[in-house]
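The complex appears here without one of its protein chains, the remainder shown in place.
Chain lettering (A, B and C) follows the sequence in which the chains are written, and residue indices restart at 1 in each chain.
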């Protein structure tokens, strides 16, 4: 089973570099002191719909102390997954957490924040600890027990 | 349990009045002699993604004699669910059957074929018998056993 | 997909040769005119618990015209799955249909009715038509759509 990066060897999570927020704007700097789960997704990605986003919703519901954020990391089909389409998607699927739109980079296929985290695709799950350090990234499905264990461990770490 | 309309009291299924096909063009007239299942959906409708379209795919896989057709019956969010977006959706979600785009009617919220069948929303499932008669329409989830029983009954009816 | 045996080539289903009933006693002779589904199971068989018996319960709930019967075909562990244990099992698991105990045969590993149907293990599903003919036997999981289609076809056949 994959594990959290040890607190001692982790480095600071790159700040979110995004072009727009749906829901309250936020930043990792502002969320310092809280455990953060970032769910990177694309609105027309089947795995995001069938397990990535539903899991993020369950985390938000069960762990009020965890700040859950969606990150729309579009790296294909930009023309049909822009902000207007995303707004409809978020409303129709009842996504309950704030969603940031990753910044498009005309010189690269991958958007800026996705590249800063070296994500390989969607859905990807990112965990940031209370100190703002990047402790885990994962592409694809994650067992609920495993994700729960990592959240439990992060929540048990002291705030400062 | 809802049942098929009896063969004797059923009336002819309205012809598909559509603006475009993804996959081979077809029509109910051409499909006379085959049992037809039409799955009416919208690409950003959660129930269509979680159970309507997956069920239609299972029917296509298990019943090669049944002609399965998707009908994109957009009655909201036209601006972000047009043909370009639908093309991406069908490719990303691997929809294996032909999909027709219901004809938009500027004077009504509902598109033309959806109105002809008096559908109330999406996903809706429509069953047409070998003689071209409309035998069943249903909005929402359908038990697999129930849908299977109706298909088994229709397939057992003589061709002409 | 497996199909029903054609009505013309099917032979009469062997009568149930059982030692005991839980619930109202019955027989294939008495059920002539009805479609019958027999679910052969053992109380300590994992597949019976996870899909065989639940599916039989769904059939009973959705198709009141179908006579659903459980057949306890013990071919191993007789000493701990006798009538006393079975009675507890049926009550705890809320099995809602009549259950017959297949007749033990001291000279064979397999009980009598199981052998008459040439069943290979549990769970097995048996379908008998209104005329009392054996139309289908299957070992293991059955897709709901497929089972539904066979029931729909059998129910559509005339009674006599």
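Keep in mind that, in the parts below, a residue touches a chain if its C-beta (ideal position, glycine included) is under 8 Å from a C-beta of that chain, and two chains touch if they have at least 3 such contacts.
Predicted, not measured: the structure shown is a model, and the values here were computed from it.
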- Task: Report, in label order, the displayed chains that the undisplayed chain touches.
- Result: A, C
- Item | Identified contact with the non-displayed chain, of C:10, C:31 or C:49 | C:49
- Item | Sole contact to the chain not displayed, among A:21, A:63 or A:93 | A:63
- Note on the structure: Even though one chain is not shown, subunit A touches it at residues 1, 58-59, 62-63, 143-153, 155-157
- subunit C residues that touch the omitted chain in the full complex: 44-46, 49-50, 77, 79-81, 84-85, 88-89, 92-94
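Keep this in mind: only the chains that are shown with their structure count from here on.
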- Query: Looking only at which chains touch which, which shape fits best: line, ring, star, complete or other?
  - Reply: line
- Task: Could you put a whole-Å number on the gap between the CA centroids of subunit A and subunit C?
- Result: 50
- Message: Need the CA-centroid distance for the pair subunit B / subunit C, whole Å please.
- Response: 35
- Task: Among the residues of subunit A, pick out those that touch two or more other chains and give their numbers.
- Result: none
